[in-house]
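One protein chain omitted, others in place.
Moving on to chain A:
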Amino acid sequence: MTDFILEMKDICKVFPGVKALDQVSIQVGRGEIHAICGENGAGKSTLIKVLSGVYPAGTYDGEIVVDGKTQSFEGIEDAEKQGIICIHQELALVPELSVGENIFLGNQPNRLGVVKWDEIYYQTQLLLEKVGLAASVAGSEHPVVTPDDKIKNLGIGQQQLVEIAKALSKKTRLLILDEPTAALTEKEVDILLDILDALRKEGVTSIYISHKLDEVMRIADSVTVIRDGKSIGTSGIKELTKNKIISMMVGRELTNLFPRVEHTRGEVGFEVKNFSVDHPEIPGKKLIHNVSFKAYKGEILGVSGLMGAGRTELFSSIYGAFPAKSEGEVYIDGKRVDIKSPGDAIGHGLSLVTEDRKRYGLVLDMNIKENTTMSSLGRVSKNAILNESAEVHYTNEYVQYLKTKTPSVETRVRNLSGGNQQKVVLGKVLMTEPKVLVLDEPTRGIDVGAKYEIYKIMNMLVEEGVVVIMVSSDLEEVLGMSDRILVMGEGKVRGELAIDEANQEKIMMAATGGLQG
C-alpha cells in the first residue's frame, strides 16, 4: 500500500443554497506533487479551505486523516501545527512591512517578547536564497530582493515567492498552492516550478491547484479532478494527457478551445487618434505615447502585449476612468466623442469590462439584479424612481442570454463562482447596449467551460454589430479568437497583425520591440 501523508474522506460542505462539496475524497502520497484540477466553482478552493482549517471542524462533514491520524482542525493554527501550510490565491502579505517582517509575522524569534531582529534578517536572507530572490536571476528585470525591502515595492511574482519563503520558514510538510501562477510571468513560473521540484527532493509534499494544464503536466506526479463538487478521479501523470484532464474537468470531450467563426468586417466603428496618457505619479512622464488605431464592426480586435505595456491604462483612459491626464481623439461611428468620465463613455456607447472584476467590476455584497442594473439605472427607472419588476425582468434576460448559473437573481454575487461572476459583469455591461465593447482580460481566472461560453458570447456580439476589443495576455486566446491583433509595448502600438499571418513568435517579437516599423 502506498504511504499517504493525507487522506480526505467523503468531505461534504454546504453553503446556503449550494452544495459546494459532495463526498469529495482525495489521497495524497508522501513526497509527491499532487495537482487538483477543476473548473472554477468546482469546489477546489473550498476543499483547500476545509483542509487548511479556514472552515473549522464541524462546519463540514467527512474526515481528514494526516499520517493515519484523524484530525479536526479548529482553525488555521491547528493545521499549521501539523505542517500544513496554504498559500491562498489572494496573497496575505502586509504591504507596508518589510520582507523579513512579513515572513516571520506571527512567529518572530524572540527572547521574553523582545524580537531578535538580527536572527530574523539572517534567516530571511537564507530563505530568499532558497526561493531564488536573493541573487538576480539571469535576464530578470527585477533587482535583488533584500530582507528589509518593503512588500509594496515588490512585483507580484516576487511577492508570490516571498509567500513561499514564508511557508518554508514554518516546518512545512504539506504545502498547498492555490493558483500560484495566475499573475506570474513565464520566467517567474519557471522559478516557482523549480522551487517546487527542489522541495519535492527534500521530501516536502505539495498540493498544486491550477488551471494551467501545461504546468500541471510539467510538475505534477498525480492529478485529482473535481467537477461540480464531486471528485471525478485520480490518476498518475503518466496515464494522462492535457486533453484527458480537460475532458474530465468539463465532463465532455472538448475538440476546440476556441469557437472561431468567420466574421465579415464592416465599417470602422471605433477609432482612436494620437492618444497619450500622462503618468499618474511622475510629472512629465507619459505612460501612453500617441496611440492610434481603428476597430471595425464585425471583427474582434485582439490587443496583446507584455505586462506593463500600457494596455489597461490606455483603455481605462479612453473610458474616462484612469486617474491621469490624457489627450487625443476618440471616434465612435465616425463621430468625435468627448469622454470625461465612465458615465460619458457609457452614454456614447463605449463600455469596458475591467480586468479585475472583484475590484472594479462588482459590488460583491449586492445581488445579481442590483449588479446587472448598476450601469443602466436609467433604463429601469422613471423620474429616478426604480421599477423593481423591470429590474428583475431585464436581469432575467441577461441571466438567460449569458447562461449564468444561479438559484435566483437575488443571489449575492459573492456566492457565485468566478465564471458566473464574470457573466454578471458582462450582463451589466451588455445592459448598457454598447456599440463598442472593450474586454480587458475577460477570461482571467475562470475555467475552461466558462471561457468557451464567454468566447461564444463575444461571437454573438460581433454578429449583432458590436465592435469587440479583447485585451489579453493569453497568447493562445488572442490567436484563437481575434480577427486582427494589435501589439503594444512600452505604451506604444508596436505592430498590427492580420490573423492569418500572426503566430506566437511574431507577437512576442513585436511586443519586445523586434518588429518595429
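To be clear about the criterion, a residue touches a chain if its C-beta (ideal position, glycine included) is under 8 Å from a C-beta of that chain, and two chains touch if they have at least 3 such contacts; residues count from 1.
By our rule, contacts and distances are computed from a predicted model.
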item: Hidden subunit of the complex - UniProt protein name among "NADH-quinone oxidoreductase", "Acyl-CoA dehydrogenase", "Xylose transport system permease protein XylH" or "GsiC_4 protein"; value: "Xylose transport system permease protein XylH"
item: Residue, one of A:82, A:354, A:420 or A:443, that touches the chain absent here; value: A:354
item: Residue touching the undisplayed chain, where the options are A:75, A:259 or A:343; value: A:343
item: Sole residue of A:92, A:377 or A:498 that reaches the chain not shown, by the stated touch rule; value: A:377
item: Absent-chain contact - pick from A:126, A:363 or A:498; value: A:363
item: Missing-chain contacts mapped onto chain A; value: 16, 319, 321, 341-343, 345-347, 352, 354, 359-366, 370, 373-375, 377-378, 381, 384-390, 392-393, 396-401, 406, 408-410, 428, 432
